[in-house]
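Just passing along the structure, written as structure tokens.
Here the complex is missing a single protein chain, while all its other protein chains stay put.
What follows is chain A.
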């Protein structure tokens, strides 16, 4: 089984709305930074998932109301997709820490919409991870035993400064909340070794594999696991902290899976990478 821990469902036909309004596709194209791609129906989505043996995908919204004037999928849209296909999707929630009712909205998403965690993109949303504005959100995550996905490292979204997504920008927050599980997406790329240091130092810190901004998936995954990292670092030192993730629609999950299948690693560690670590991240230690 494969769990894809980073999917932005912006091409999902079920939530497609034309136009440039706060939930419109043209708004998403401009503010999320994508083009030449159109909505997909469920049949297309399903065969794409099946091609990569992806049984479960975590859908990530981003609430950029203050910074950009809208959301890259709302919590309600995420819940709508999950309700239609509960065997294939789980949903996260996102809130804008600048909004006075952010904590209230998050609690409602956890309680009423079934959100399995919190998705935050500080660089795009325009706040520092350790800004006191966000503290109530982390506290809610601890109370509800929900993890936080931090969009970290290079992300293609416009108006998301790289300096604000450096892995070390998240250190204070991760250090101060040892009972909350945090993920740094894209392995914090290009700061892979800084992310490694975070994984080593903080057992509540996770990372994911969604980093094909250069080269082919095969070249990029080989480089991540054998060049940017020593070839045994993952299996020896943080085998419980890295999760499979594609960053769909920027990358196709089945191609990333094919690339990872070619990276040498023990079978038990591969199982952790493909699904075991995601379950641990989502649920906590059993």
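One rule holds in what follows: a contact is a pair of C-beta atoms (placed from the backbone, for glycine too) under 8 Å apart; a residue touches a chain by one contact, two chains touch by 3 or more; residues count from 1.
Basically, contacts and distances are computed from a predicted model.
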Out of "Energy-coupling factor transporter ATP-binding protein EcfA2", "Outer membrane protein beta-barrel domain-containing protein", "Stage III sporulation protein AB" or "Secondary thiamine-phosphate synthase enzyme YjbQ", which one is the UniProt protein name for the chain not included here? "Secondary thiamine-phosphate synthase enzyme YjbQ"
Absent-chain contact - pick from A:119, A:165 or A:212: A:212
Residue, one of A:85, A:98, A:223 or A:255, that touches the chain absent here: A:255
On chain A, residues whose C-beta touches the chain left out of the figure: 32-37, 40-41, 43-44, 47-48, 50-51, 156, 212-219, 249-252, 254-255
